[in-house]
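Every protein chain but one is kept in place in this view of the complex.
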Amino acid sequence: MFKTVIPFGPQHPVLPEPIHLKLTVEDERITEAIPSLGFVHRGLERLADLRDFHQMIQVVERVCGICSMIHAVCYCQGIEELMAVEVPPRAKFLRVIWSELHRIHSHLLWLGLFADSFGFESLFMQFWRIREKIMDINEATTGNRVIISVNVVGGVRRDLSHAQIKWVLSELQMIEQDIKRLENTMLSDYTIKKRTVGKGLLTAPQASELGAVGPTLRGSGVAQDIRQTGYAAYGELDFEPVVETDGDCYARCKVRFRETLASIDLILQAIANLPAGETRQKVKGRPEGETVTRVEQPRGELLYYIKANGNKNLERLRIRTPTFANIPALLTMLPGMWLSDVPVIVLSIDPCISCTER
Amino acid sequence: MQGDIIAVGPETLVREAAQAKVDGYRLVTLSCVELDAETVDILYHFDKDLTLKHLRLTVPKGTPVPSISAVHWAAFLAENEIQDLFGLHFTGLAVDYEGTLYLEDEVRRTPFCRYSIRQSDKNTPAPDARQEMGEN
Partner (left out) sequence: MLKNLIQKSRIKSPWLLHYDCSSCNGCDIEVLACLTPVYDIERFGIINVGNPKHADILLVTGTVNQRNKKVLVNLFDQMPHPKAVIAIGSCALSGGIFREAYNVVGGVDKVIPVDVYVPGCPAKPEAIIDGVVLGLEKLKTASLPARL
């Protein structure tokens, strides 16, 4: 059988972002996949030399526009640890609320794109219609739809009023109902199962060995979620990681779907327990020392390594994003699959290339 | 920093990394930090049940570093990244992009090395940085 090399990307209808995969196929079966990155590489870790550690918040938010809030939380936590700043409890809860809003909108976005990857366009539209409600909440509470920029070192710069909380609760109720209405279609439709069950298999030992994170790891039956470490206010909320055991695209889809509902529950809990008080601690001085902080992004574990030497610029900022960790897993999922399943499998890890390459 | 930090040398690195794998640790990532003009630190972050462990390898620039991608295959991306950005050389890489994972030829090599780049060279390739690469 002849081997053919087929390029996939960088500009491809199912991919909102550019990644290039060199696929070697025999007949229509994939035998090898080699990624080529660099289409989104900007080198923003090095911007730490030009911007001071407060200004870097705006830069790290733009590592990824989809989970910008969570990047900023991770970065601020690192700096706060270095400077021994105690964040007010209300700020911690507000961080959870906005982080979970970001997780819901990211997962809804993914569920839509995933439906689109196997050609189910009306489902794509349905999920994105629900997602707009989350964007409205973001806009109403912070002033921007996507990059909400509420984090500062020492807390958050905005607060939620009583009226806003009431409105957010009623919106969330509607969103929950809307999502549940789609559950039957997304999780038990015959055609969707045909396209996803058994595709892109990743066993639990493989997933751990390849360093997979987030829903990709949990879809293979490993219950690991950085939120279990209890950063921000997660320690005070009732939370169980969502786990599925099949390790295929369908399992990963189920994990994300159930996480969306779990996130709504977390927001409701956070709002119910929201303590009164300040939202921002005054910060003086400059960070010194080195630290590693981790948070859970919609796509998985996010790690920041920060090294500071008492100057206003950080000495080194290293960002390890979840998609970067999931690419080796993706490369092992692809061989043996049909060429027509590539879009579905690539999307099943929820690739965020601008995160990956920074 | 959370977790233990174990200092390793180039000769014990692969053994320690393999030991971590046997102990059930998951490789999180590699971080490279430039210490001064001559040396860099590479931190290997491992995780097991949400606790971190780090291996710290301090190497002079220009010495080849043994790759751990034979043990932890997933390390190849991070190692290629360091190869691109810091101009280090890893021996025994599972997939070697030879410094083209992120960067095109127009960009200076080793953009993350502070000590070989001057701000005035921003748009022109820094000759000394290139030379350094050649020597590697």
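Each chain carries a letter (A and B) given by its place in the written order, and its residues are counted from 1.
As a convention for this text, a contact is a pair of C-beta atoms (placed from the backbone, for glycine too) under 8 Å apart; a residue touches a chain by one contact, two chains touch by 3 or more.
Because the structure is predicted, anything quoted here is derived from the model rather than measured.
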Chains on display which the left-out chain touches in the complete complex: A, B
Contacting the left-out chain in the complete assembly, out of A:Lys22, A:Arg46, A:Arg157 or A:Arg280: A:Arg46
Absent-chain contact - pick from A:Leu21, A:Val59 or A:Ala207: A:Val59
Where A:Val5, A:Ile34, A:Met125 or A:Ala223 are the choices, the one touching the absent chain is A:Met125
Residue numbers in chain B that touch the chain omitted from display: 102-104, 106-108, 111, 122
Which chain A residues would touch the chain omitted from the figure, given the whole complex? 10-13, 16-18, 38-44, 46-47, 50, 58-59, 62-66, 68, 109, 112, 124-125, 128-129, 131-132, 135, 145-147, 352, 354, 357
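The working rule: only the chains that are shown with their structure count from here on.
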Based only on mean CA positions, could you tell me how far chain A sits from chain B in angstrom? 26
Which part of chain B faces chain A closely enough to touch in the complex? 1-3, 21, 24, 26-29, 31-34, 43, 45, 49-50, 52, 54, 72-74, 76-78, 95, 100-104, 111-112, 114
Can you list the residues on chain A that touch chain B in the complex? 34, 37-38, 41, 43, 45-46, 49, 208-211, 224, 226, 228-229, 289-292, 294, 301, 303, 305, 307, 315-316, 318, 320, 324-325, 327-329, 357
